[in-house]
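One protein chain is absent from this view; the other protein chains keep their places.
Here the chain labels run A, B, C, D, E, F and G in written order, and each chain numbers its own residues starting at 1.
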Amino acid sequence: MATVDKIVAQMPKSLSKVEFSYCPGCHHGIVHRIIAEVIDELGIAEKTLMVAPVGCSVFAYNFFDLDGTVAAHGRAPAVATGMKRALPDRIVFTYQGDGDLASIGTAEIVHAANRGENITTIFINNAVYGMTGGQMAPTTLIGQKTTTSPYGREPKANGYPIRMSEMLSTLEGAVYIERTMVTTPQNVIKTKAAIKKAFQAQIKGLGFSMIEVLSTCPTNWGMTPIEAMKWLEENMTKTFPLGVFVDKTKGMI
Amino acid sequence: MATVDKIVAQMPKSLSKVEFSYCPGCHHGIVHRIIAEVIDELGIAEKTLMVAPVGCSVFAYNFFDLDGTVAAHGRAPAVATGMKRALPDRIVFTYQGDGDLASIGTAEIVHAANRGENITTIFINNAVYGMTGGQMAPTTLIGQKTTTSPYGREPKANGYPIRMSEMLSTLEGAVYIERTMVTTPQNVIKTKAAIKKAFQAQIKGLGFSMIEVLSTCPTNWGMTPIEAMKWLEENMTKTFPLGVFVDKTKGMI
Amino acid sequence: MAKKGYVEINSDRCKGCGLCINACPQHVLRFSDKFNDKGYHYAELYDPDDKCPGCAFCYYMCPDVCITVHRVAEERV
Amino acid sequence: MAKKGYVEINSDRCKGCGLCINACPQHVLRFSDKFNDKGYHYAELYDPDDKCPGCAFCYYMCPDVCITVHRVAEERV
Amino acid sequence: MKMLMKGTEAIAEAAIRAGCRLYFGYPITPQSELTEYMAKRMPEVKGVFLQSESEVATVNMLYGAACTGKRVMTSTSSPGFSLMQEGISYMAGAELPAVFINVMRGGPGLGDIQPSQSDYFQSTKGGGHGDYRMIVLAPHTLQEAANIMGEAFDLAFKYRMLVTILVDGMIGQMMEPVELPEWKNIEELKEPDWALTGAKGRKPRKVTSFDLDPYELEKMNLRYQATYKRVAENEVRYEEFKIEDADIIVVAYGTMARIVKTVADSARKEGIRVGLFRPITLWPFPYERLSKISQNVKHILTVEMSYGQMIEDVKLAVNGKTNVDFYGRSAGVVPTPMEVLEAIKKIAR
Amino acid sequence: MKMLMKGTEAIAEAAIRAGCRLYFGYPITPQSELTEYMAKRMPEVKGVFLQSESEVATVNMLYGAACTGKRVMTSTSSPGFSLMQEGISYMAGAELPAVFINVMRGGPGLGDIQPSQSDYFQSTKGGGHGDYRMIVLAPHTLQEAANIMGEAFDLAFKYRMLVTILVDGMIGQMMEPVELPEWKNIEELKEPDWALTGAKGRKPRKVTSFDLDPYELEKMNLRYQATYKRVAENEVRYEEFKIEDADIIVVAYGTMARIVKTVADSARKEGIRVGLFRPITLWPFPYERLSKISQNVKHILTVEMSYGQMIEDVKLAVNGKTNVDFYGRSAGVVPTPMEVLEAIKKIAR
Amino acid sequence: MIKSIIIAGFGGQGVMLMGKIIAESAMLDGLNVTWLPSYGPEMRGGTANCTVIVGDEPIGSPVVDVPDVVIAMNIPSMIKFEEMLKKDGIMILNSSVIDREPSRKDIKVYKIDANKIADAIGNSKVLNMVTLGAFARVTGLVKLEMIGKALEETFAGKNKKLIDLNLEAVRQGMNSVS
Partner (left out) sequence: MIKSIIIAGFGGQGVMLMGKIIAESAMLDGLNVTWLPSYGPEMRGGTANCTVIVGDEPIGSPVVDVPDVVIAMNIPSMIKFEEMLKKDGIMILNSSVIDREPSRKDIKVYKIDANKIADAIGNSKVLNMVTLGAFARVTGLVKLEMIGKALEETFAGKNKKLIDLNLEAVRQGMNSVS
């Protein structure tokens, strides 16, 4: 008999050692780690290309130990399309915020999904423009105060929180779309399963997959990281219900 | 007793006398006339601003006897938004083709709809880029040959015909969306009722309304006008079923 | 039979698409033999038997707004 | 009781967000009194009673990937 | 009363006072505070603030709002301004008045968010397609920026042209005491005779940059060109700072000019007679005046926060009459007074 | 064997022969035939044709495809090129090689669809933000256009720069007999050492135009500037046509140069010794050579299908040494040989 | 020798193809050629035209101020291009559609009943080839043999019958002015 010390969880290989630039408690970091774990588990690091967005995760291409680039604001799906068309046997994924994907990049994500572009998109919905200092996003909740909705988002003036997963699910080319969150170890595990499935769909060549992760932005919400998670669970999930919106992968993965 | 000769149908007042630039049998003209009739009937000609697109209907602002402009390709909803925000008590409508609205202008139409922008959009879906000579549109049917899908549209390479009415119907700000066609006097009348309702929704300040009209492009389909109508009825309606996709106007108009 | 309706067709504006002819339930429209200035065989009314009731189907379908529809009635003055 | 698990925390990388502390079912994590170079009170393990089983909840929640989780077992060699 | 304000805020408040009640914009560093200020302030003055879905949408919303004859504006920074180029060309072609603020940052591409002057070409030569121009104003203090806003709108409407306020992240981000300009009475602004407002009791109006007949389009273009000529003849603005006795004239604008003022003083302390020629209108560029003063001077030094863009206009003005040297840094690096002084000394030698 | 081909088709086929197997584009007159040709041809050569949802998407697809180190291209016309400006600036900043075709039409705005040369500034000075350049080639016959495609790709990869073929609607639309260039063996093209292809057996690579630290971004910019300098030193191209004995040198490019060749002959018949200086690289502009030949000549006349854009470079080259006159029409109106001759006669008087 | 031809008509009349066949035939005959179309929406409803230049010297400008030949297929085209035509130039008119006379007297006018001839051949679309035949005969700029080759090039992969049909139309056009 001897005492055996086993490491059961540690920084995944597909992450570089560069420290994240995120604020304390920001969920971007959790999702990064999950993606890296999935890539490690699928053994695809050496054939994966990542496309970072403009947003707080603009440095993401440096946080992953993968070939990568950063797209112009909102255009990651177009960049990924270019890559995937050039190298169809590589794995290409985009990582995008809600300003990036749901606002300026609307046309690009809609058409990537509609083309059934064989890429994977990780969509971080934190209901706010994090990087630029907390302006209203298309996903900002009704009544939510931000620096550009200082009196609270009012539908008459600013419209409604846009549900991208629901909208994109109407498109034939989308094969897997799920909305998750990462507020507890349990739903971290669920999110990981979803992201894994999305990558598997791509590996099988099925078409466009997207995982929307509801995330906190403690800094711009003006909350502690823990408060922010509660707020997310209590408020965001009402407007953005979790769930699988399309799954055409049955029996294929 | 005397013989009375009454004119029961003639060119509506809201049309200018300028001859349409459309090809023989092109449905753009029918829809123009319908819109003008609706504007006449609602008595709103003197407070209506029209936004023409870039497409075969690029000259539309000259065909209507209304204040009008032509937007950059795809941007009519943004232009209309600017107008409506500046003059909320005027009636503003856009007239757009499928290349314009469903391709380059995707972000603008999605966000106008999502904001519930109080404007009306007439969307001419002819499954092709008419003006530039018959290239593939996002609404081109599977298998349809165009100058840029010379071997027939193939989903793997070019994606799927995009159903804009269905997609936009997922957005909260859209109050009235219907798809019609104008292949017979009967459905011309139906289309007119739909367009009228859309304008009425705007008059009542309810939000965004859009009527999608399936239309022919005999020239680029390479058919006679009559053949084109048959093709539309037999093929396009399968991919693009007619119907009302949202109606939040009940009891409001 | 008395004339119940008829149409005037702006032959200069007409592009000879035939949608009106196709839609006319009474089959009283046809292409003219002549060309207009644009080079089209324009549509014309040929209604020797006064079959046109002024139903306006042709008007509805005309993409170039060429048609004016008249109805004629005996009315008390 | 014998140690079943423990965690190492990269205190330089830690931003003191507290998500790990919040998630730890055994309440064996706490903020250090000390600042790291970034000026944060970093998280540290305080587990005098060897309660940590190496469940990795803290790892799952750490946004800055600071945590390495160990499990310790008596095994036949 | 002077108030300590950020550049972005001073510009925004001055625009409102100048009668602007319609603002469309999309956040981007280093000008997001301007957007945020408008979000807060417009409802207070019964104006319209709308955050658009993108800069492409912004410029087209501006187009629509400008069609109605109202005073409209937007603000952005370099990448956003690039996205607006098609729309800008459309607005120029449709002769729509509007005011753009470009708070330049380091480029190209995503670059960084530090102050830069590397969008000079884009604004003055036309980043969009076609033969068009816009009036480009380059204030160098916050007070000047605040003062210039009223003028910007007046010029835009007088000539039916676009006006761009070209500043850099430093002017956008810094604070300085500002005396805000007077309020314009917006009731008194009259509706232009081309505005689209619904054809009530008049003939319908059309606003467009379009004519498929090249000869007709040429007529429109000749009209624009005639306007540009009038502007070039009447609206050139510049500042001259200690140039009377100068041996070296430095040409610089905006933040760079501010820094050069400090440098000119230090240089003079070291016995080098340095003056500053500061174009305020970058378009129309003060070719004539610069041509004139360059005759009596040994050296011209252009200093920019770029690798040399305005220098082409400087050379066109000087037209071989004297030496034109260059000093510049770019990518968000702001030359310090010391290094500019070094550059001057090198020439003076 | 010579074939009668449209300009757009000649360019497309030549690009394929030069090894291009990835084309992204969006239809726009007067270049849609190029897009259509690619749609037909790419599947035949096992290449990729993708019609994008917009020009904004196009340029970003190009960015993505270029990241993989392959030969990629797009084509568009003026308004579409304006929409690409942000992406172009990004690609320039990321040092990605790619070839753009801009088949210019009348502007500004929607303008018309007739031939024009009014996007000269946009291409040569940078329509996007930041200090960047692209190589701009202006062929004047279809044969030259076909020949230049291979060179365009070679230059793009040699310098990691964007190359724009700037032609007008006339070159795009006309037909002429063309001898197509040889096929490049694409198997022989080697993968560049910066290409993103998946980090198999090597360190991960990053492609970006981004660094928040201005001093780091400056380093990147200095590298670009060094490249631009090398290009300016080595890659200037121009044609001289009957300039040896010329009293008047006309400077013109593309279609306009073609027309001037006809005019030069007619002028000589009337006893006016006219020569043509035709820049083939608009950037880098042949400043030095033009400076040199302008010394011996009485007049320089710049002729453009614009209201005067290249003339600024001509003046910068001539630098006051002789008169620089201008004749131009724009908005899609192509000057006829007769009117250009008139313009020459006016100067000759 | 450099000769310029403007061919103009209404969108569906096949003027572009006519121009292309002329250019191609001339090229096959060893001449230099350019072909320049008007294009875009102009081609719908309005007039369309193309300019062809053929010559044994290099061709500079593909644009023409004063054409040597104008082929007008409809009235607006005749009106538009009549005034540009060179003194003593040749104007070929499609008299099936053009029921008026050109106003200039210093030009040579040839009339072809192109629609009728085409209809007689059994395909109204070949009116352009009929006119081309007339052009070939009148100007002598292109040879029947080369036209045949050019048609083969153009309709390569298409039905042989189509080529024959078109060639027949050219022949009949030639005869119609002989």
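Simple rule for what comes next: a contact is a pair of C-beta atoms (placed from the backbone, for glycine too) under 8 Å apart; a residue touches a chain by one contact, two chains touch by 3 or more.
Just so we're clear, the structure is a prediction, and the values are computed from it rather than from any experiment.
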item: Touch criterion as defined above, residue of E:V45, E:M175 or E:A226 at the omitted chain; value: E:M175
item: On chain E, residues whose C-beta touches the chain left out of the figure; value: 2, 4, 29-30, 113, 169-170, 173-177, 255, 258-263, 265, 334, 336-338
item: Contact footprint on chain D, counting only the chain that is left out; value: 15, 35, 37-39
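Just so it is clear, only the chains that are shown with their structure count from here on.
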item: Pair of chains joined by more contacts [C-beta pairs], B-C or C-G; value: B-C
item: Approximate Å spacing (C-alpha centroids) for the pair chain A, chain F; value: 39
item: Mean-CA-position distance for chain G and chain F (Å); value: 34
item: Two or more partner chains touched - positions in chain E; value: 50, 53-54, 56, 79, 86, 90, 94, 109-110, 208, 210, 212
item: Contacts with two or more other chains, residues of chain G listed in rising order; value: 40-41, 45
